[in-house]
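Take a look at the structure below.
Entry: chain A
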Amino acid sequence: MVPTWHYLALAAALFTVGVIGVLTRRNIIIIFMSLELILNAVNINLIAFARHWGSVDGHIFAIFIITVAAAEAAVGLGILIAFFRNRDTVNADEIDLLKW
Partner candidate 1 sequence: MTTLLEILEQPLVLALIRVLIVFTALSLIVAYLVYAERKILAHIQVRLGPMRVGPHGLLQPIADGLKLLLKEDIIPEGADRAVFWLAPAITVLASFTAFSLIPFADNFYVTDVNVGLLFVIAISSLGVLGIILGGWASNSHYPLLGALRSTAQLVSYEVALSFALISAILLAGTLSMNGIVKAQLQQEVWFAFMQPVAFFILFVAAIAETNRNPFDLPEAESELVAGFHTEYSGFRFSLFFLAEYAAMVLVSSIAVTLFLGGWLRPFPNVEWLGFLRFAPVVVFGAAGTWCFLRFFRFPTGREWFWQRLMLFALGTGAAAAALGLLYPPVLVASQGAFWFLAKVFLFLYAFIWFRGTFPRYRFDQLMRLGWHFMIPVAIVNVIFCGVGLVLSWELGWNRSLSLLLASGATLLVAAWLARGRS
Partner candidate 2 sequence: MPASFLDAVWLVPALPLLGAFLMLLIGSRLSNKIISWLCCGTIFGSFLIALGIFRDLLGLPATDRIYEKIIFTWFPAIPYITDGGNAANFQIEWGYLVDPLSSVMILVVTGVGFLIHVYSIGYMAHEGGYYRYFGYLNLFMFMMLTLVLSNNLLTMFVGWEGVGLCSYLLIGFWFLKKSASDAGKKAFIVNRVGDAGFLLGIFLTITTFGTLSFTGINAALASDTFAMGAPAITAITMFLFIGATGKSAQIPLYVWLPDAMEGPTPVSALIHAATMVTAGVYMVARMNGLYQLAPTTMAVVAAVGALTALFAASMALVQNDIKKILAYSTISQLGYMFLACGMGAFAAGIFHVSTHAYFKALLFLGSGAVIHALSGEQDIRKMGGLWSKLPVTGKTFVIGALAIAGIFPLAGFFSKDEVLWRTFANDVGHGDLFTKILWGVAMFTALLTAFYMFRLVFVTFFGVSRVPRETAHHVHEAPRSMTVPLMILAVLSVVGGWVGIPAALGGGNRFEHFLAPVFASHVELGAAEHAHSLEIGLMVFSVGVAVFAIWLAYYFYIRHTEIPEQIVYRLPGVHRLLYNKYYVDEIYDAVFVEGPVLGKGLATALGRFDLKVIDETGVDGTAWLTRSISRLSIWWDTWIVDGAVNSLGWLVWALNWPARVLQTGMVQRYALWMATGIVLFLLYYVQRYILGS
């Protein structure tokens, strides 16, 4: 039987990887992917605890998280496309103005 804290450890590791990606990569697309990683880590935690306590509430939260992730991806990529159209770059550290 796999103890729950292994799941937590995996989630923590994935979370950290995602954080590193968000903080260090320049390409906005990859930053978004790293965000998805973070959210997935959270999902793992939730599902694991749901299994641990034998209730489906965790699943519900995971569903909401996935929903939010989908929304975030849609809006974020929409912004990205608009931005790319204007500035012809996808690098996060070249965006330091609110308006141009």
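Criterion: contacts are C-beta pairs under 8 Å (C-beta built on N, C-alpha and C of every residue); 3 or more make two chains touch, one makes a residue touch a chain; residues count from 1.
Inclusion criterion for the candidates: all candidates are chains of the complex that A comes from, given by their letters.
It should be emphasised that the depicted structure is a prediction, and the values quoted were computed from it without experimental measurement.
Peer 1: Looking at chain A, find the partner in this complex that touches it; the options are 1 or 2.
Peer 2: Candidate touching chain A in this assembly: 2.
Peer 1: What part of chain A is in contact with candidate 2 in the complex they form?
Peer 2: Answer in residue numbers: 19, 22-24, 31, 92-93, 95-98.
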